[in-house]
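Excluded from the complex is one protein chain; the other protein chains are retained at their positions.
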Amino acid sequence: MNLIMHLRINADRVIRLLLLGYLALVFFFIFTPIVTSIIFSFNSERFPTIPLGSFTWKWYQTIYADADVWEAAKTSIVVAISTSILATLIGFCTAYTDFRYQFRGKNSYLVLALLPPTIPLIILALAMLAWFSRLGISGKIWTIVIAHTVLCAPFAMAVIRLRLQQMDPDLESAAWNLGASEWAAMRNIVVPFTKSAIISALCLTMAVSFDEFAVAWFVSGLNKTIPVIILEILQGNIDPQINAIGTFVFVTSITLVIIAQLFFILRSPKQPTHV
Amino acid sequence: MTWRLPVIVWQLLFFVGPLLFMIAMSFFLVKNYRMVEAFEMTSWIKMFGKGYFWDSYFFTLALAAWATIVATCVAFPAAFGLAFKVSDGTRRWIIFLLIIPFFTSYLVRTFSWYVILAESGVINNILGYIGLGPYTMLNTRFGTMVGYMTLTLPLVIILQTLSMANVDKNLIEAAQNLGAGRFQVICKVIIPSAKVGLIIGAVFCFILSFGDFVAPYYLGGSKPPTLSILIIDTTKSGQQWPRAAVVAVMMTTTLMIVAFTAIKLAYSKKT
Partner (left out) sequence: MSEPQIVFENVIKRFGDTVAVDKMNFSIEQGEFLTIMGSSGCGKTTTLRMLAGLETPSEGEIRLAGKRINEIKPSDRNTPLVWQSLALFPFLNVVENVEFGLKMRSIQSHDRKQRAMKWLERMEISEFANRPVAQLSGGQRQRVALARALVTEPPVLLLDEPLSALDANLVVRMQGVLSRLQKELGITFVYVTHSQSEAFAMADRVVIMSQGLIEQIGTPKQVFREPATRFVAEFVGSNNILTGIISKIENRKLHVDTEIGLVIADQSGHDDLATGNPVDIVISADRLNLYSLDSPDEADSSSNKYRCKLVSEEFIGAIVTLLVETENGTELKIQKQQKDLDKDLSNVNLETGQQLWVSWPGESVYIVPAKQSAKFVSPNSPTCPPTFSTG
């Protein structure tokens, strides 16, 4: 009996180690392309392979000197910022509606609001471009903003809804009860309470918009965004510029995501209870 | 109503509107390289009559199905380890790490794989030192699958981990007390309890792979083209938008059937 227990415990340990090893392998697979791209962005060889060439800033200098990249970066930033504001606004409305109201057709409403991410981007891209052309508004920067907002609003909704979940539903009623109009309660209670989630949502939607290429590629017309530039370079020859741009985009997005996470995780620092 | 109306109007105008218009567009005609609004089956008949459409259709379906099976199987041991073999704090950190890939350009990651898998790429160079290869990995199904995994694996692992971490630990202990072995616990307790999360992970994997054009194009060599590549080819290099719309409608319909069936399966009582 004792021996069997002993074997079992040993087997447990081996299985644990095997699983953790496997996990490391999976992580290796997931992070290999990311790390590779960062490394090669500093590599002097034209065709990125090993052994590595010497360290260089060449590719960064190339993109720094490239007016098209600058133009695209500007477009990307404008689109990402506008998208994040619009998408967060819409996400907030949806989350608040779900939190506060019960009504007939609520399920259909939520499906309508949350469905976009389940539609393949390429289909959304096709449909959006066709629709904008039909309305005669295609090729403008703000058509990318609209398309990205549709895509990003559900993410904002999810983040803000999770935060609202933690709000005592009496809080808003308490504000009315103390003389706040619906608007005043919204401004003074609901918005401050969800502030951390709103910032998270702004960052997340900005990051998604900053990375999105399929819809932007179709809809953008002449206003290319950074991912569209990458796509176009990709269609040409092997060009380590991509790694430089990619690293730049990666750093931007990751900064946004980390800010979002910080606000989300650190929203309510545990305070010592006063004795 | 103040809060509901703007969202409804927005979604109808810029989400439902485009999708409905796309369906309508599949019945339009193209005359003299210009689209004419009509209600004709022409594009449908044309597309359905073409062998290459059906080749693409079943090829895409098979690829996405394979991706789903591979991702589910590859993710499961990892998610299992994350759910049961690490502390809650570690798990939170690892999930945070798994979120990072979502925010790195998928295009750049694909390009990295291109460089790694190429005939004179990183892997073949390494293998060359020990006298192996070179192997052709680009422009094969393997290449496509690597791309698909890059796209879907983090999400599938996250969804599987979350669903398994929520399995009632008492249930597992009860099963062990009743003398169930490891394998039995996994098959009879953990998988049925985490079923919804596992299936949702698989569905997302299917949707993403089915709609992706980057991996099959740049890593798979587009032979034959998948449906999404077909859409791009039809629209970017011609004015055959109605035909592209036909493909898109077929894709959406297929996805809806798959998702609906899977969700019914996920929530059915029988295991």
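Lettered A and B in written order, each chain numbered from 1.
Just so we're on the same page, a contact is a pair of C-beta atoms (placed from the backbone, for glycine too) under 8 Å apart; a residue touches a chain by one contact, two chains touch by 3 or more.
As the structure is a prediction and not an experimental result, all values here were calculated from the model.
Visitor: Would you list the chains present here that the left-out chain is in contact with?
Guide: Looking at the entire complex, the absent chain's contacts are A.
Visitor: Can you say which of A:Val35, A:Val111, A:Leu135 or A:Ala174 touches the chain missing from this structure?
Guide: From the options A:Val35, A:Val111, A:Leu135 or A:Ala174, the contact with the absent chain belongs to A:Ala174.
Visitor: Can you name the residues of chain A that touch the chain not displayed here?
Guide: Listed in rising order, the touching residues are 168, 170-171, 173-181, 184, 188-189, 192-193, 195, 268, 271-275.
One rule holds for everything that comes next: only the chains that are shown with their structure count from here on.
Visitor: Distance between chain A and chain B based on Cα centroids, please, to the nearest Å.
Guide: Inter-chain centre distance comes to 18 Å.
Visitor: Which positions of chain A touch chain B when the two form their complex?
Guide: Against chain B, chain A makes touches at 15-16, 19-20, 22-23, 26-27, 29-34, 36-37, 40, 47-51, 90, 93-94, 96-97, 100-101, 103, 109, 112-113, 115-116, 118-124, 126-128, 130-131, 134, 146-147, 149-150, 207-208, 211, 213-214, 218, 227, 230-231, 234, 238, 242-243, 245-246, 249-250, 253-254, 256-257, 261.
Visitor: Note which residues of chain B are touching chain A in the complex, please.
Guide: Touching chain A: residues 3-4, 6-8, 10-11, 14-19, 21-22, 25, 74-75, 77-78, 80-82, 85-86, 94, 96-101, 103-116, 118, 120-122, 125-126, 149-150, 153-154, 157, 182, 207-208, 210-213, 218, 228, 231-232, 235, 241, 244-245, 248, 251-252, 255, 259 of chain B.
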